[in-house]
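Every protein chain but one is kept in place in this view of the complex.
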Amino acid sequence: MKTKKFIFNKLIEITILFFIILTILFFLFRAAPGDPITRMVDPNLTPEDIQHLIAQMGLDQPAWKQYIIYIKNFFTGNLGHSFHYGAPVSSIILNRMPCTILLFTTSTLLAAFVGVFLGKIAAWKKGSRLDNFLSIGALLCHTLFIPWFALLVLWILAYKVGWFPLGGIISPELWIWDTSIFIKVLDVLHHMFLPLLTLFIIHLGSYLLLMRSSMLGVIKEEYIITARAKGLSDKVIRDKHAARNAALPVITSVGLSLAFSINGGALTEQIFTWPGIGRELIFAVSNNDYPLAQACFLLITAVVLIANLIVDLLYAYMDPRIKY
Amino acid sequence: MKNTKNRPENKNHYVERFTKGWAIYIKNPMGKAGLIILLIFMLMAIASFFVPLLGPVYDPMTGADPNITYSTGPSFQHWLGTDFIGRDLFVQLLEGAKVAFIVGLSCAFISVVLGTAIGMISGYAGGIIDTLLMRVADIFMVLPSLVILLILASLWELSIWVIIFIIAIMRWPSVSRIIRSQTLSLKSRPFIEASRVAGASNFRIIFKHIMPNVLPLAFLYMTFRVTSAILVEAALSFLGFGDPGQVSWGMMLQWVWSSGHMFQAPYWLLPPGICISLLTLSFYMLGRAMDEVLDPRLRKEGEGE
Amino acid sequence: MTEEQNNQTPIIELNGVTKEYSSKKNFLSKGEASIIALNNISLAIQKKEIFGLVGQSGSGKTTIGRILVKLEEPTKGIIKLNGKPTNNLKGRLLKNYRSKVQMIFQDPYQSLNPHLSIAETIIEPLVVNRIGNTATRREKVIETLEIVGLSPGQEFFHRYPHQLSGGQRQRVAVARAIILDPEFIVADEPTSMMDATIAIQLFQLLLDIRKKFKMTFLFITHNLAAAKYLCDRIAVINNGVIVETGIADKVIKNPQNAYTKKLILAQPGFNFKN
Partner (left out) sequence: MALLRVENLSVGYKSKHGLIHAVNNISFSIEKGRSLGFVGESGCGKTTLGMTLMGLLPENASILQGDIFFNDDNLAGFNDEKWRTFRGKEISMIFQAAMNALNPVIRVDEQIAEVIAIHNPQMPRTQVFDQVKKIFDLVEIPEDRLRDFPHQYSGGMKQRAIIAMALACAPKLIIADEPTTALDVIVQDQILKEIKKIQTALNTSLIFISHDIAVVADVCRDICVMYGGQIVEKGNREEVFQSPRHPYTRSLLESFLTLDSNGDIKVPEIRESPDLITITGGCSFAASCKKKCEKCENRNPGWVNLSSTHQALCFEEVIHKD
């Protein structure tokens, strides 16, 4: 019952936040130098169509009316028309979304699990050769410059050795012909490997470091001494008593670092020409396709907000002391 | 009376604390390594002021070697080679070091000053002020800074200082959250209450009692902020949205990528990336070593008390 | 409520003081239950006495102390200092009040700012109340240090909290409390973190100070034996309600209230019967 109320309250908060961001975005686009009409309406359209669009978006109206129309359009799913694709923005981003979610969630979850696992081991053997190796490795991963690392990976593993494709998500020839679903999945995985590797390496470092320092704090707690006094084995103390407590702050930081991970995600998509939201955003921004850029941005914001809610719930689930 | 004795004794305490902290710091191999790398980059940044004086060829932006019209590998004349219009890559690398330092340090400084001030006010004032400030922080916190910069860069042409300012604005919330929680825990400490009971004003309590206790933490966060600021600026430049009038490491990578040399010219691809990673790494190591100085829990047993 | 009411006005008087805390989480979920920390407390403390407030943790004894030094305001009820009501004081009046009522805190490790020297800590009340100049302040600090048994004062003047033992720190806290010559001092479990032999030294110091400066103390404690040793009168508090008040010896020898009896029975002693 209380959990439901908590979720409900959180949803309201998120909605308010989202609208604040939406509003700021609206005024940003109006405040920028130049003519908002040319910015919002595709110049390639016929004059009649342009007139139609101007009326539809209220661009001939005063600013406050435009704002109301803008909100109304947003609710009806009308996010404008992409200049470049000449198609409704909403359909484009819906098309790109699965690719991003596939890459992003896989890499985040994988990195979180491996990072937490290695961080746990490193902290438990603090000062050992393994710990030094893992910590320095994690530090290097954490401070890598993503696009550079991605280019390096691309250069060596795709260009020099040729094990993986240079970019994209599928090999078109496989999809034209009737091939089994199994081969198609393998093909996607083959394409996904390099971007996944890049994002995995980058996130791994920060999760490892976080878990390690969190674990070092927990090891000093009294209940670890109690556990030792019981005669439990090292492994049980580490995994059951220490790691579960140490993982809690790591969960919180997953939420807090989401915004940061999105930066990395966009850069990775761009270099591996992975057809996701991030790449679409960079593309839209480079080509002054403003409606598309706006829509991508709003989608990213919504995803981050919802992901934060999930993280909060997960935390409450993991920590019995918190009951919403 | 002998009031003159007051001052030097006072100073001694800080000197003593510094030397003590330094002794712990320098024992940490990570801190030592970070400091050495940092010093090398500082030398590079300083050198960037003098190298262009050698001749117009050595200007990182406009100094194209007239004899070279395509990208060449390392040579005696151009230690790291040249880019596709004959500009010296080593000179560009030096210039990049300067830019990275300017971006990193000024971003970190602005965001930490802002974050510390807001965090202290928010934590100390509590109530509605706290709620409002932290909600604003939440908004900034969920926004991916690179994406925001991209949107803004598409609407305006951003100069390096504007970029620095925007990154700083995006980065204060995490600092102020930490300072706020520190302030909250300090606020309920008896020594703050004792000072209130003695009749001290809020102003005095914040500056005399809370600030000295949060400053080390703020300073620590400054080193971490440097790292993220450098990375964001480099990413922006790499995507082609940096200050077009300013050579930077990100810009060099943008050129090698967009000119299609990335698989042909490792002498061009490798150095800027290594520099970015190494410089951020050195700041990070600096911060971690400082963390150990500040956090007695992580100190080796027996040295604590 | 108190026997033998002398003609003097009491220095501190609490009249029907109630304190509630509401457990409000955020602005969306409005406060549900409120916790009553103090329920209709009435007390009068006479000049020059050491008044003991005995209770277990969570009984509300610390809240009374905090209300008296204006770290908190009561939800209901009146507090009088020398017969004058002192609720909701602001600005100069508050400063004036605080120069008369001071506090010694429980934890000597937490009650001194680690970044300030002993001198800076003790001098603070003088500075914020703009009393004296640099030279006279210095003299006053050294004098106070000697009073609390940290002599020679010069030697402690420039030290920092981490260079002192727990007992010495608490003496610094005492010095800070008495430097303004207050009329009334709240001592909130000043010895609960100390060894018994150090604690008794501090009690001795408080007794000396009372004799020398005619100060009044409210001594908050969970230790009945300490209250009996130090206090003239005591009040026993349980769940925010005062259950018994009276002369310390009498209350302990002949408790009237069931809770007080239980408390006395629970004290470990040297009876080797079993």
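Going by the order they are written in, the chains are A, B and C; count residues from 1 in each one.
Quick note on the criterion: contacts are C-beta pairs under 8 Å (C-beta built on N, C-alpha and C of every residue); 3 or more make two chains touch, one makes a residue touch a chain.
Keep in mind that this is a model prediction, so the values were computed, not measured.
Participant: Looking beyond the chains shown, say which of A:V161, A:I181 or A:A229 touches the absent one.
Facilitator: Of the candidates A:V161, A:I181 or A:A229, A:A229 is in touch with the missing chain.
Participant: Mind pulling the chain A residues that touch the left-out chain?
Facilitator: So the residues of chain A touching the unseen chain are 221-223, 225-233, 236, 240-241, 244-245, 248, 318-321.
Participant: Would you write out the residues of chain C that touch the absent chain, in ascending order?
Facilitator: 56-57, 149, 165, 167, 195-197, 200-201, 203-204, 222-226, 228-229, 252, 262-270, 272, 274
Heads up, the rule we're going with is that only the chains that are shown with their structure count from here on.
Participant: Based on mean C-alpha positions, which chain is nearest the centroid of every protein C-alpha shown?
Facilitator: Most central by this criterion: B.
Participant: Please identify which chain has its centre, taken as the mean of its CA atoms, farthest from the centre of chain C.
Facilitator: Greatest centre separation from chain C goes to chain A.
Participant: What's the distance between the Cα centroids of chain B and chain C, rounded to whole Å?
Facilitator: From the centre of chain B to the centre of chain C is 47 Å.
Participant: Residue numbers of chain B touching chain C in their complex, please.
Facilitator: Chain B residues touching chain C: 1, 3, 6, 9-10, 13, 131, 189-201, 204, 208-209, 212-213.
Participant: Can you check the complex and tell me which residues of chain C touch chain B?
Facilitator: So the residues of chain C touching chain B come out as 26-27, 69-71, 94-95, 98-99, 101-103, 105-107, 110-117, 119, 124-125, 128-129, 134-135, 138-139, 158, 160, 173, 176, 180.
Participant: For the complex, give me every residue of chain B touching chain A.
Facilitator: Touching chain A: residues 138-139, 141-147, 150-156, 174, 227-228, 231-232, 234-235, 238-241, 253, 257, 262-263, 266, 269, 272-273, 276-277, 280-281, 284-285, 288, 297-298 of chain B.
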